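Please read the structure below before turning to the comments.
One chain of protein is taken out of this complex; the other chains stay put.
This part shows chain A:
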Amino acid sequence: MSKRIDVKDLNVYYGNFLAVEDVNINIQAKSVTAFIGPSGCGKSTFLRTLNRMHEVLPGARVEGEVLLDGDNLYGPGVDPVTVRTQVGMVFQRPNPFPTMSIRDNVLAGVKLNNKKISKGAADALVEKSLVGANLWNEVKDRLDKPGSGLSGGQQQRLCIARAIAVEPQVILMDEPCSALDPISTLAVEDLINELKDQYTVVIVTHNMQQAARVSDKTAFFNIAGTGKPGKLIEFADTTSIFNNPSQKATEDYVSGRFG
């Protein structure tokens, strides 16, 4: 239940503005890959092209290929809706549906496309997903309460449960801990470690310690200046990015000399 991602010569544009230039990267199945880099370097933009969520913004488009186990996400006739059922996403700010109960939030993705699911199967899936997101013990007695009543960290884990309930191949996380306190962050990081047994995980983070703690491989993105496109500078094992980077810019960034 996990696929690899190969990106070939990818350019991302907003209208005529080139936001991310010429990215080539191979992301292994069942691994955690972290994207780090200064603000505005295009790492979140690039992450969104991996499930075509960038298309939500008018004028955003890409050139190049993103292959999910060899299938091009941008091939002719590919429906972004199908892509997103395969490549799930967790956002920067926890965003459970406020009008739904905890249980309905978990089932939200499963009930799409008019799929019918029996109550027993739904109960089992809710439990499995919430256990998978390390949230079951905290919410099992209040599944019918609104998801927005949980703490920020619990809400984020609820969003992860919602994402894994549809059994995607890949889970993208866009700074999932930036709105969370350290204890909730720890809970989510532990969860990411467990998720990689089953899923391919890609995480954008501003927190370099977090990248060092959770990821197997790290990609460093940088930008030459405002108005210039972001670029992938270096992609390697996390230990070598942090201990022995091959690029000067990477070394400056991870050692805190800028950014």
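Just so it is clear, a contact is a pair of C-beta atoms (placed from the backbone, for glycine too) under 8 Å apart; a residue touches a chain by one contact, two chains touch by 3 or more; residues count from 1.
One rule holds for everything that comes next: contacts and distances are computed from a predicted model.
> Would you kindly match the missing chain to its UniProt protein name, picking from "Phenylacetate-CoA oxygenase subunit PaaB", "Cytochrome c oxidase subunit 1", "Phosphate transport system permease protein" or "ABC transporter related protein"?
Missing chain, UniProt protein name: "Phosphate transport system permease protein".
> Can you say which of A:N11, A:S148, A:S178 or A:N207 touches the chain missing from this structure?
A:S148
> Taking the entire complex into account, which one of A:I25, A:A60 or A:M89 touches the absent chain?
Touches the omitted chain: A:M89.
> Please output the residues of chain A touching the missing chain, sorted low to high.
The list for chain A reads 51, 53, 56, 58, 81-82, 84-85, 88-89, 91, 93, 95-101, 108-109, 112-113, 145-146, 148-149, 159, 162-163, 166.
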